[in-house]
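For reference, the structure I am asking about is given below.
Chains shown are a subset, placed as in the full complex.
Chain IDs A and B follow the sequence of writing; residue 1 opens each chain.
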Amino acid sequence: MNKIIEIVQDLDTNKVYQELSHPSSGGICVFVGSVREFTNNEQVMALEFETYETMALKEMDKLADTALEKWKLNKVVIKHAVGKKEVQDAVVIVGASSAHRSECFEACRFLIDTLKETVPIWKKELFKNKSVWVSAHP
Amino acid sequence: MHKLGQMDLLFFGIAKDIVGTSQLDMFFGEDSPNSVAELKQALKKRYPEFSKLTSLAIAVNSEYASDDVQLKANDEVAIIPPVSGG
């Protein structure tokens, strides 16, 4: 299988290298998104992720297929966490492996940029005295 | 099966907060929306908060649906506020 698509409670960043490794790949590029402590100088206590899972998995699968069509890739990984995540926790992992490094870098960047635009996952920032659904309002 | 003028809807993220639940069997009566565009209009009329969002999308059977898509009985219809994964 050349793509691994998952929505899980907790992400295991250790597995991703083995999952992307391939005898025809000389390059592996991985992006991990994690919880930052401050947003606009306000301290974030935690993030809460919610998803429309059946649709999100479909959109992630389409995203992997698009990357596999656009670039010559041997493996693609797209994983997202759900539930409450604390500072430094991993919330998303995307990665690709290819014969040469340009392809995996470009594909990896495309995967995270497009995931943020199309996959039905919602993030709520929990501050000390309020909580905000990210991007909901202009 | 749905009764006439009635529609089962799924809500996520801020949309869930606006209507106060994640699933709602909404009664529209004679104004029952036939298309995605009509559904958006009906929602914004009933819950003005939807008009304040950055964007509002509708998914039919877990696929993004454009405004002209017609809604059929038993479709799974979901209200998709601005996504913010990653």
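The definition used in the following text is that a contact is a pair of C-beta atoms (placed from the backbone, for glycine too) under 8 Å apart; a residue touches a chain by one contact, two chains touch by 3 or more.
In this text, all values refer to a predicted model and were calculated from it rather than measured experimentally.
Stoichiometry of the complete assembly recorded in this file, written with the chain labels shown: A x2, B x2.
One rule holds for everything that comes next: only the chains that are shown with their structure count from here on.
Across the complex, subunit B is touched by residues 33, 49-52, 54-56, 58, 80, 91-92, 112, 115-124, 133-138 of subunit A.
Taken in their complex, subunit B has these residues touching subunit A: 10, 12-14, 16-17, 52-54, 59, 62-64, 78, 80-86.
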